[in-house]
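Report on the structure given below.
One chain of protein is taken out of this complex; the other chains stay put.
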Amino acid sequence: MDFLGDSYLIGNGAGMEIFGEVGGLPVVDPHNHANVGELAANVNYSDPWRLFAATDHYVWEVLRKRSVGEEFIAGGAPPFEKWMRMAGVFPEIAGNPVYEWIHLDLRRYLGIAEVLGPETGRMIWDKASAVLAQESSRPLALLERIGVEVMCSTDDPVDVLDEHVCVNALAGRLLVRPTWRPDKAMNIHLPAWESYIASLGTRFNASIDSLPSLIQILRDSHDYFAERGCKASDHGVDKPYCGCAAESDAALVFDKAFSGKQISDTECGIFKSYILGEMAEMDAEKGWVFQLHIGAIRDVRASLHDSLGPDVGGDVSDHHIDILGPLRGFLNRFDDRLKVVLYCLEPGHQATLATLARAFGSKVALGSAWWLCDNPIGMRRQLEYIGSVDLFANFAGMVSDSRKLLSYGSRFEMFRRVLSDVLGGMVERGQMPLWVATKLAERMCYFGPKEFFGI
Amino acid sequence: MDFLGDSYLIGNGAGMEIFGEVGGLPVVDPHNHANVGELAANVNYSDPWRLFAATDHYVWEVLRKRSVGEEFIAGGAPPFEKWMRMAGVFPEIAGNPVYEWIHLDLRRYLGIAEVLGPETGRMIWDKASAVLAQESSRPLALLERIGVEVMCSTDDPVDVLDEHVCVNALAGRLLVRPTWRPDKAMNIHLPAWESYIASLGTRFNASIDSLPSLIQILRDSHDYFAERGCKASDHGVDKPYCGCAAESDAALVFDKAFSGKQISDTECGIFKSYILGEMAEMDAEKGWVFQLHIGAIRDVRASLHDSLGPDVGGDVSDHHIDILGPLRGFLNRFDDRLKVVLYCLEPGHQATLATLARAFGSKVALGSAWWLCDNPIGMRRQLEYIGSVDLFANFAGMVSDSRKLLSYGSRFEMFRRVLSDVLGGMVERGQMPLWVATKLAERMCYFGPKEFFGI
Partner (left out) sequence: MDFLGDSYLIGNGAGMEIFGEVGGLPVVDPHNHANVGELAANVNYSDPWRLFAATDHYVWEVLRKRSVGEEFIAGGAPPFEKWMRMAGVFPEIAGNPVYEWIHLDLRRYLGIAEVLGPETGRMIWDKASAVLAQESSRPLALLERIGVEVMCSTDDPVDVLDEHVCVNALAGRLLVRPTWRPDKAMNIHLPAWESYIASLGTRFNASIDSLPSLIQILRDSHDYFAERGCKASDHGVDKPYCGCAAESDAALVFDKAFSGKQISDTECGIFKSYILGEMAEMDAEKGWVFQLHIGAIRDVRASLHDSLGPDVGGDVSDHHIDILGPLRGFLNRFDDRLKVVLYCLEPGHQATLATLARAFGSKVALGSAWWLCDNPIGMRRQLEYIGSVDLFANFAGMVSDSRKLLSYGSRFEMFRRVLSDVLGGMVERGQMPLWVATKLAERMCYFGPKEFFGI
């Protein structure tokens, strides 16, 4: 019953033994939203709000639910005032993983064991500020303390990856690898697409005025990323695409959009399908992992998006979309020659995705419980199901999907504890011997993802 | 292992402590199907069948599954014979919540601890009959014993609410508030719609012959309900509507239906969308709570509906409907200016609804597990999920949705025990301190709904 104590999230003895083996393994994090510039600068955080909440829309959303004013969330109030508003409602967000993550971060990495609330907010601010001012609290030192062996940031094809070089030089090893995420090139329906295409041309000293020229520049970027240690692409899609539209059809859509005309949903789908297929070909050639994040319906709350832009909250999942149709085409096209990770946001898609992963053999893996499922119950339900239908051993591994640095620690700890509890429970129920479960856990927490991603 | 004993539904020590704090809180029930006339008359129940089964299609459905003849369910057999048929199959319905509710009601409110079955049926009938004949078993006395502080009945816009006045006078306080449920005005596709519209006009001494005149009378009714203490509307829809159809389009549909012509599904949807939007505006103006019961497909078993009419059983849920499309439009239209409760019938809709509630901030709340999910496992799965994705603290609260008086007690007890077990489990797993869980439970069981509904 100890809050975040030794047996946090683990309810059986076998689980404790398993966690004893995997809890301290290095962190291999194939997908996150690391601020690589922050790592390269490696200066102390200005204040606790900056580190814990300023960049994390998971925190923002729960504050909004408790009626905290936007001024104290993503608005202009001073950090300390924001922190105190958060402290004021913090006991009311218990149950949501944000409550556990922030307390874990305070305890495990800053050594502050108090429970955050209106009475303790100022004291914790003061203590945290003092710790954050120390040299041992600089970003790279924190990553060291967390035990991060390697992490893959999320980058755009236009990005120059010099900061990655810088961080790795500082770290003295290949700590941060880039991930190629070309969503903007694919999102032909958005107003910003045309200017993005122009910037992509500028970046590679070429002009893009046709579908083939776009593909060529994407390929140049793909090659460039490979030189900088990239091992995976990542794609965020509202729904899957089969990757098998004809080039000629997609070229017509490109030309239409490029000339400033409005395109239909069907045309948009043709373009996305084609380009996703081409990008998967590039991954297949290089042996990269193709990561697909399926089903996030973003920026649904218009008032938020209108005032603050994208990636600030207001996102949902939708059970009512066709997963099987397009993925069936995609996975057959690339059968046995492309490593794929399927990330599931919507619990209702889990069975379709897990049975597809099962059906398509060793190269298609299920990713960790994503975003709105990235919490103890979401992980537990996912692991129980996919371990029964697919195989635990083929799990693609935990990713932090992090919006802030400390998450690398707390999110991986949460995952490893839930996994230990799930496997430990199976041991206790006589479903597998302890040594088998322990080896599975080690594979899932460390060796498996390292091998699958080649990182 | 004690049947319905002290630790009923609670498997951990922290849960027992939490239930110790919330088990005895007064009942605040924002949604039920109270027979207000029965409360106003306040006479003793004629017999146990009357109280336990005569008005409750939850009971009827399980008897049908066990092949009890319709004559002994909703048919003409004498109450005692019906009771004995029910007793004859009662051990076979274990697992279904009806088994627990009826046994809880017998134990907690009538003091009868025997287990109902073919051998005990007559004895329990006799004991229950004796208890029900006492003055302390009159409806209002039973409500007192259950600890009902306030309850909201479900009423039609045509209803005259004098019985509410009468009950509250008898009770000496505002015990029963009405809820405005205008489904009949919206159901333009049903044969009874036109005569209903006529009765609505008669009720308010006006003639309804156009969409504006219908809206005006609905507004008159809305105002009347407000004067009688109403704080919420309620809407039962097979699927959501976005509430944003144009008035001119809806007026054409009204005129067509009003002139006796057949309307299409699309036209029906336009009308419903428009009128739901108008009704939500009325709620927003008065600060009422807009309750949406989504996804019940009613009267699916034709033989039942043909012989007995509506609301007698034969209802199902359907995973395959679009929730996000229409609700996205609705919630954006009323963003931050309308209190909304979303009730979920189909487990497969839970994630879409919970992420929508999360996205739209403090005014959009998730309602308790509804109807076919209103049982220990349905509640548990819902609470575990929504507490992780949305916030426990924003839960709209338990409602009895009751078809009979004793349900106010047993359904609330079941909920409070499941909630205590879920939160207690989180405490035992180190996810939150006990005092935080206890405060959350108190908020969810009593203070939160009181404040949100303003009752």
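Note that the chains are named A and B in the order they appear, and that numbering of residues resets to 1 at the start of each chain.
The rule is short, and it goes like this: a contact is a pair of C-beta atoms (placed from the backbone, for glycine too) under 8 Å apart; a residue touches a chain by one contact, two chains touch by 3 or more.
Quick caveat, the model's predicted, so the values are computed rather than measured.
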Contacts of chain A with the absent chain, listed as residue ranges: 13-14, 319-324, 328, 331-332, 335-336, 348-352, 354-356, 358-362, 384-385, 387-394, 423, 426-434, 436-437, 439-440, 443
Missing-partner contacts on chain B, residue numbers: 1-5, 7-11, 61-62, 64-67, 91-97, 99-100, 115, 297, 300-303, 313-320, 346-348, 372, 375-378
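Keep this in mind: only the chains that are shown with their structure count from here on.
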Mean-CA-position distance for chain B and chain A (Å): 40
